[in-house]
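Excluded from the complex is one protein chain; the other protein chains are retained at their positions.
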Amino acid sequence: MADPTSDSTAMAIDEATRRRVIAAVAQAMFDHVEELTALDQAIGDGDHGLNMKRGFEAVMADIDTHAAKPLPEALSGIGMALVMKVGGASGPLYGTLLMTLGKQLPAEPTRAELVSAFGAAIEAVKARGKSDFGQKTMLDVLGPVHAALRDGGDLDTTADKAADATVPLKAIRGRASFLGDRSIGHMDPGARSSALMIHAITNVLETPA
Amino acid sequence: MADPTSDSTAMAIDEATRRRVIAAVAQAMFDHVEELTALDQAIGDGDHGLNMKRGFEAVMADIDTHAAKPLPEALSGIGMALVMKVGGASGPLYGTLLMTLGKQLPAEPTRAELVSAFGAAIEAVKARGKSDFGQKTMLDVLGPVHAALRDGGDLDTTADKAADATVPLKAIRGRASFLGDRSIGHMDPGARSSALMIHAITNVLETPA
Amino acid sequence: MKKFMNGPDTILAESLDGFVAAHDDIVAMGEDRKFVRRATLSPGKVALISGGGSGHEPLHAGFVGHGMLDAACPGQVFTSPTPDQMIAAADAVDGGAGVLFIVKNYEGDVMNFEMAAEMADREILTVIIDDDVAVETSTFSTGRRGVAGTMVVEKIVGAAAEEGRGLADLKALGDKVNAATRSMGVALSSCIVPAAGTPTFTLDDDEMEMGVGIHGEPGRRRVKLEPADAIAEEIVTAIAAEMGASGDALLLVNGFGGTPLMELYLMYHAARARLESRGFRVTRSLVGNFVTSLEMAGCSITVTGLDAETTALWDAPVQSAAFRQGM
Partner (left out) sequence: MKKFMNGPDTILAESLDGFVAAHDDIVAMGEDRKFVRRATLSPGKVALISGGGSGHEPLHAGFVGHGMLDAACPGQVFTSPTPDQMIAAADAVDGGAGVLFIVKNYEGDVMNFEMAAEMADREILTVIIDDDVAVETSTFSTGRRGVAGTMVVEKIVGAAAEEGRGLADLKALGDKVNAATRSMGVALSSCIVPAAGTPTFTLDDDEMEMGVGIHGEPGRRRVKLEPADAIAEEIVTAIAAEMGASGDALLLVNGFGGTPLMELYLMYHAARARLESRGFRVTRSLVGNFVTSLEMAGCSITVTGLDAETTALWDAPVQSAAFRQGM
């Protein structure tokens, strides 16, 4: 998710950068535990912040191992760690996202390969969640970010706008769907955590070490 | 507990008066349910007002029967009704008080007989409660009222003062005793209900029908 | 006050009717709802009758059944039942071998059962339960309160009654188990007596009532909430100080009604470690809401010293609404 100059230039993300990305994403989750939990209390069961924290604590415990691996294996390993530690809905979904990315990506992907792998990962999330765009979930951030990546849009503003855009939606998937119309007017917690991850990743990749 | 002119004049308490006394005592309990309950919440289990209300509702349901009987039988009958309806500590104690009075009194007692029967009833309460004066219970009103009756003192002010005097006592009997020093500073609920009954009785006996 | 009820005057009757209907294979209602008795009586055995104020459910009616009580007399909420109830219960379940009353040590209960025993025309003995070490007997002439240890006595004596033992024997056994039993409780919130409508006491958000009774009576002292380990330490220390020698023990962690099982098992974990470090061997265990105080949050810890006799009786089959094993 860097900003490669052309579709066909392969990106090399070295071990130090991999480590910084992992740490930045984890830190973003740790810094927003309360916010995510509050969002989930409003329309879910109030654990999303804690779930993400628990998952990324496990990831951080093994950061050396993860960062040392080539990009695909690193992504798969982190995805598997999330699956095995988060629980809830977000664990299998983020885990599936990352594991699919890991399966689809070469070690040094081109931008086109990244776009395609990200698209496949989103499809895998949909399949796992029996869900689709517009249902007030993390997909409503992942989808627009995927489009922005493909079309060269700004990932950060896209992610924020997309998270904000979940507010007026009525939830069709996730615990919030039990609320029906009462889910309207609240941001989806998974959309927010997705946006936070995007910020953390772009921030590292755009900042020199 | 009227104000007979001499120790040896027999008092006739007719059916109408008996009815008025019963109704007045019951009404006093009904009017002070919340106060008695609040006192019992402070140092007991919060049911004294309700217990007395339940007992006197049962008495009132049979007021015709009770009032029609001669004084001793009326007292015994009311005592038995309280025993069978109040439960808790106050039921057996007030029941024992009245049943003993009923057993000891002739139909038209002299003042001396009244004093003596009341003394015996207080002893019966002590035996039933394994209790004595100065332990922050109803006995601390009944005792002083008995003395005032014997010595010609004013029953109402004696009862009120005696109830007030339970405030600084440390409870040695009753649920309040579980509080130890924390029972100090509160009026004993049973002392208050005793004082209320005394007021109701004197009020009827001093007021012409 | 938020309760599932139609009104404070009918809550008890409607609840009892529900209880008997839900468990009609085990219990039957006595006349005028004065008592709940076993659906099927065993003639010839000593009849065990207990009772007390309502609001401690499943105590006592939940323990009526084979291997425990023959009848239970429910009083109004937190108010002892009246003698007519015990007399009617004894009339219904005495199979000719006499009646044992099991009574928690509150003056109201003691006096009402005492009057019943005097007024009933039959052979009755009474075991008084006073297991609550929160009440320091040196200072309180009323003596200790009877709390969760009551169900331990009901279980063990109930099993012995099933074996056909005699009245005096059962009374002695009850006294023995009571003497081997110590409890103490702590509350995190108050309860609300339905007819009163307001909390019996109030605790700040960071306070607990240490040594609370099962009617929301204030306890030893009101202190700041502490970690579970510190609470268990204080309670186990108080209990162990009042037990004779350490040895085999039953550990009962009893919820007061408003505390989830997750926390009760955590307290069990904390209490057990502390008992074992004092030389007790926890050979029997029970965790749950058995002797409650309406919706009060909190729990009590009960330890009963066991010997071979009482262990075997604890293990004997029982089939009541709230406690069932072996049948």
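As written, the chain order gives the labels A, B and C, with residue 1 at the start of each chain.
To be clear about the criterion, a residue touches a chain if its C-beta (ideal position, glycine included) is under 8 Å from a C-beta of that chain, and two chains touch if they have at least 3 such contacts.
Keep in mind that what you see is a predicted model, and the values were worked out from it rather than measured.
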Quiz item: For the chain omitted from this view, which of the shown chains does it touch?
Solution: A, C
Exercise. Return the single residue from C:Ser50, C:Ser189 or C:Thr304 that touches the missing chain.
Key: C:Ser189
Quiz item: Where the complex has a chain not shown, which of A:Lys85, A:Lys103, A:Lys161 or A:His199 is the residue touching it?
Solution: A:Lys85
Practice problem: Determine and list the chain A residues touching the chain excluded from the picture. | Solution: 37, 41, 44-47, 50-51, 54, 83-93, 95, 128-130, 135, 172-175, 177-180, 182
Quiz item: In the complete complex, which positions of chain C touch the hidden chain?
Solution: 2-7, 11-12, 14-19, 21-23, 54-55, 57-58, 62, 188-189, 205-206, 208, 225, 227-229, 231, 257-270, 272, 285-287, 289, 292, 294-295, 297, 299, 324-327
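Here is the rule we go by: only the chains that are shown with their structure count from here on.
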Self-check item: Any chain that touches chain C and chain B
Solution: none
Quiz item: Any idea which chain sits dead centre by C-alpha averages?
Solution: C
Quiz item: Using CA atom averages as chain centres, what separation in Å is found between chain B and chain C?
Solution: 32
Quiz item: From the C-alpha centre of chain A to that of chain C, how far is it in Å?
Solution: 54
Quiz item: Distance-wise, how many Å sit between the C-alpha centres of chain A and chain B, to the nearest whole number?
Solution: 76
